[in-house]
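Note that this complex is displayed minus one protein chain, with the remaining chains in position.
Chain IDs A and B follow the sequence of writing; residue 1 opens each chain.
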Amino acid sequence: MPGTVEKKLAELGIPIPTPATPVANYVGFVRTGNLIFVSGQLCFDAEGKLVATGKLGATVSVEDGQKAARACAVNVLAQLKAALGDLDKIARVVRLGGFINAAPDFLETPKVMNGASDLVVTAFGDKGRHARTTIGVAVLPMDAAVEVEGLFEVT
Amino acid sequence: MPGTVEKKLAELGIPIPTPATPVANYVGFVRTGNLIFVSGQLCFDAEGKLVATGKLGATVSVEDGQKAARACAVNVLAQLKAALGDLDKIARVVRLGGFINAAPDFLETPKVMNGASDLVVTAFGDKGRHARTTIGVAVLPMDAAVEVEGLFEVT
Partner (left out) sequence: MPGTVEKKLAELGIPIPTPATPVANYVGFVRTGNLIFVSGQLCFDAEGKLVATGKLGATVSVEDGQKAARACAVNVLAQLKAALGDLDKIARVVRLGGFINAAPDFLETPKVMNGASDLVVTAFGDKGRHARTTIGVAVLPMDAAVEVEGLFEVT
């Protein structure tokens, strides 16, 4: 039975997918004490297709970048659900790291990352307000437009 | 009444400014247990103007990059002061992450980041000696030359 966070997201048309399984010697999340570190998640949609590929400032629009960032955040939550069973167990979103596949002259990376930040605040309310670092990177796996990692405190 | 750390910085002509307020759904810092994660801070000066914009190895000199890194570190401390009221409550600077807006052939990113490392050691002495990761990134928000994030242990 989904908790209140997952119900709210479902009502908004945002189902939590089965998380991606890493295809190498690492895992989607690690818990240490009451902290959960979630691996960098790419912008896969529920069908396993990347929402946007390529670089912001070149072939990807800010709007599509925001959708990609939001998809990354959904995938971060999918890892959390796999970790905890219930997203209601999250006490606080501590930090999101946002990595934007960007042309060297693209200056709107924070606007892109807002797609992820808005999603977690939608999900968790005030507990979703997080520390954040956003950078423009040279390239991402599979040419994904955005990658997001997360750190969470568990009740 | 400022504590000894803030007094020392003031005597060196380094006032702690009011921290920048994030203009999106995130916050400048999050505390979890006795750790404080500070969001990536750009190189704004006390007047809210970026100390340096553009890329190291292209239009920004190493010296100006160091000044920018130092300004980032001051802004990290500003977030800490907002979090704690008194910088004397810091038990240890755990980690700084340095993101240098760099041309692909610029090899002096650690020298640039020393501007931030030196500032926190000036402020905190041995407690200021931190783990550090420095990378050259494709681009930063507003074309800032440097961004620095921080992790701190509180007494």
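Following the convention adopted for this analysis, contacts are C-beta pairs under 8 Å (C-beta built on N, C-alpha and C of every residue); 3 or more make two chains touch, one makes a residue touch a chain.
Keep in mind the model is a prediction, meaning the values are calculated, not measured.
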item	value
Hidden partner chain, touching residue among B:K67, B:K89 or B:H130	B:H130
Interface with the unshown chain - residue positions in subunit B	33-35, 57, 92-96, 102-107, 109-110, 113-114, 117-118, 120-121, 128-138, 151, 153
Interface residues of subunit A (partner: the chain not displayed)	22-30, 32-33, 37-40, 55, 97, 99, 104, 137-143, 147, 149
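In this section, only the chains that are shown with their structure count from here on.
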item	value
Subunit A-subunit B separation of Cα centroids, rounded to whole Å	25
